[in-house]
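The structure follows.
Every protein chain of the complex appears in place save one, which is left out.
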Amino acid sequence: MDLFANLWMGLSIALTPMNVLYLLAGAMIGMIVGIIPGFGPSAGLAILLPVTFGMDPVGAVVMLAAIYYASMYGGTITSILLNTPGESATVASTFDGYPLARQGRAGPALVMQAVASFVGGTVGVVLITLLAPLFALLARNFGPPEYFLLAMMGMLLLVVMVGGNWRLGVISALIGFALGTVGVDLETGQQRFTFGSAELIGGIDFIPVAIGLFGLGELYFSLWQGLHLSRTGSIVDYHRERRFWPEARDFIETRMTLVRGSLLGFVVGVIPGAGATIASLMSYSIEKSVSREPERFGKGAMAGLVGPEAANNAASAGAMVPLLTLGIPGSASTAVLLAAFLLWGLRPGPLLMSQNPEFAWGLIASMYLGNIALLALNIFAIPLFVWMVKTPYRILAPAVILVCTIGTYSVNGSIVETWLMFVAGIFGFFMKMFGFSPAALVLALVLGKLAEEALRQTLTISRGSFMIFLERPTSLWIIGITAAVLLVAPLLRRAQPRD
Amino acid sequence: MNRVSSMLKSALAAGALAAALALPVASAGPADAQDYPSKRLEWTIAFGPGGGNDIMSRTLIDILQKHKLYPENIVAENRAGGSGAVGWGYVFGKKGDPYQISSTSGSFVTTPLQADTPWKPTDFTPIALLASDDLVLLVKGDSEIETVQQFIEAAKKKPPTIGGIGAVNVDFIIPKILSKQAGFDFDYVSFNAAGELNTALLSNSLDAIMANPGEVLGLIESKDMRPLAYSGETTPPALGDVPTLKEAGYEIGVSLPRGLILPPDVPKEAQDWWIETIKKVVETPEWKDYLEKQILTENIRYGEDFRTFLKTTQDRFAEILREQGAIK
């Protein structure tokens, strides 16, 4: 078959010693830029871009793509161990990953994140191999009305995200929406709440807010609780001999979560502009809403970690679909990859895969290998990371502040964003203490901006008519699926036996 | 390896920087003017790594070093933030220092219109405009419209929706000027990035888009999109026989500057030295290759001509954006 011939050719290219070396180098670098809070894959890619000038395009793309998906693995490690997202798509992994680590299950949490990342990444590559043209059709049919409906689907999930105290949850979400309106208004070009500052034209970036709210906020809270004075002095209770591997229960409980997270992540990842962050936050909300024990979420539910992890890795694979089949970048990271394609003398677009099969299939084949390598690398590296975090908290805490601050600064070299992270940290401390929902805030920050922009684009296109949502086949599909889920989900949950 | 040598260079640069900082900045008096350049050059890139401005700067630095056109070391620094306000603000603050240089791109014109920057594009000492970012007007591949004339005829009957990136940008200014001259109305739909813009056209959400040729070339080749006209002075070879808007009878005269600048009040000798050097740079095969791969329009204007170009561009921008209420 054509498909297997292509894949075989790809494998034979990806397995040449030089390309394996590039793959491993990319995976290592991706892990490291993923781990450093603030410093994400797009920054890592951009830094290594000049190195690839004059390299063979296949080796170059194998390396750069590995940086991209490896950062999804690496970004979670600090989410779990320090409640500090390494990059934006791993914010959702702090919600249950960190509670798990605090309960002495850092080992299982890290192993499960590696497994979930591997499953998500691999399901993603399988879907690219088999069905890339089909999913390209999805990306092709996504216009502003569909983006608006997607954002609305996400908003429905906000209800789940809000948490125990709904009054405070609503305030949290509204703050997120308000932050999303800062910056230049996309439609008219007017400035909103920027007060003449050039740094705010581009709006409030997600990453400083997330690092502040979760990373610094949690840190101040832990000091307030006196964690640095505790007997062991460290935040994770971990023994290498005991409780390193997950229990069979962890796998059985999360098997459907893996499937849901991977599929959802891939589909959202395919859509340009939606991406891994939205995919992982949506996956978390979905897991919480279908769970029989939603009250365990936020307190160390394995499904709350596995879902987002499968989703963000599948999304990073999904983002390759529009890039390879249409030459359309879906995110800041894939935009850097696209720039690289041009520099290497390739012409990204619908003909890329037929004109440069060795390039496209070499990349796809390398992603299978990359995910296997990363699974092994992650599991082997766990003791090292845990050892680092076992440093007494009175020494670890200043180090975390240091890395968060420098990491945030270095992304855009912006002191304004560094201040933003600091203020978000103070805010996060009080939100945590009083039972607000930082999770709802970040979800609202991401979705609010998308929803407003997409709605206003849609109404310009339709000249003010809302009928446009019913006139477009893809829109109708999204409405249909949402309605079906809303109707069927409660029935399903009732049908499940409580044990 | 390249990487290692650049690391060494940065290490040396750190030491040299300390020495440079310890000296008063105003040492660049007329006494030095004869032996310019005799010091390390600091090259500010006002954006992060990997973007258009960054790639152009690094290409230029490579050419200067490879052809030994600049005798001393060159250190590139990414000073990103505030859509260029941070980086160009830094260069602006180095008044009179001929060892500071920066490259310009679209935001050089648009950012000062949007925010309270202490500098205007015309404040700097202009070296040269090298190329310009121009856009191509596209419809979907299966559209009935085949030429820009047909597009305008159809637009006069029913105002089209035209998409582009950002509201304070050439993407909006160019169709606006065209519509005024040709006498039609349109609704502009603004997007954040090329990805969403391109899918909006492919998903039948828009009638037309304005796009950077490099970002749609593949989609043009596969006949998913059809180019109608190009806004620059001459159509790049990669686009084939697409007419320019000028050939179609419309005078646009707006494009975004990719050029080089020095801080304000730099000695005339330094400016002249750079103009002579750039004349050599633009003849190199590496520069031609860069223009071809990035699909930029070559558009060379030296010294004061560049300043005039910046002034005209910014005035046109300001006029149209003020009409729209986008800026005050």
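Here are a few things to note about the model shown:
Residue numbering begins at 1 within each chain, and the chains themselves are lettered A and B in the order written.
Quick note on the criterion: contacts are C-beta pairs under 8 Å (C-beta built on N, C-alpha and C of every residue); 3 or more make two chains touch, one makes a residue touch a chain.
Everything below uses one rule, namely that contacts and distances are computed from a predicted model.
The chain not displayed here is annotated in its UniProt record as "Tripartite tricarboxylate transporter TctB family protein", chosen from "FeS assembly SUF system protein SufT", "Quinol oxidase subunit 1", "Tripartite tricarboxylate transporter TctB family protein" or "Succinate dehydrogenase/Fumarate reductase transmembrane subunit". Touching the chain that is not shown, out of A:141, A:234, A:405 or A:437: A:405 (per the contact rule at the top). Residue A:178 is the one among A:7, A:156 or A:178 that touches the chain not shown.
From the set A:53, A:251 or A:419, the residue in touch with the chain omitted from the display is A:419, counting the whole complex. Within the whole complex, the absent chain has one touching residue among A:103, A:190, A:355 or A:482, and that is A:190.
Mapped onto chain A, contacts with the missing chain fall at residues 33, 39, 43-44, 47, 167-168, 170-171, 174-175, 177-178, 181, 185, 187-188, 190, 192-193, 216, 219-221, 223-226, 228, 392, 394-395, 397-399, 401-403, 405-406, 409-411, 413, 415, 418-419, 422, 425-426, 429-430, 433-434, 448, 452, 455-456, 459-460, 464.
As a convention for this text, only the chains that are shown with their structure count from here on.
Residue ranges on chain A touching chain B, taken from their complex, read 42-43, 45-47, 49-51, 139-147, 184-191, 194, 196-202, 272-273, 322, 326-331, 334-336, 338-339, 342-343, 345, 347-352, 412-414, 416, 453, 457, 460-461, 463, 472, 474.
Within the complex, the chain B residues that touch chain A are 2-3, 48-52, 54-55, 58, 78-86, 111, 114-117, 161, 166-168, 172, 187-196, 198-200, 202-206, 214-215, 217-222, 224, 293-294, 321, 324-327.
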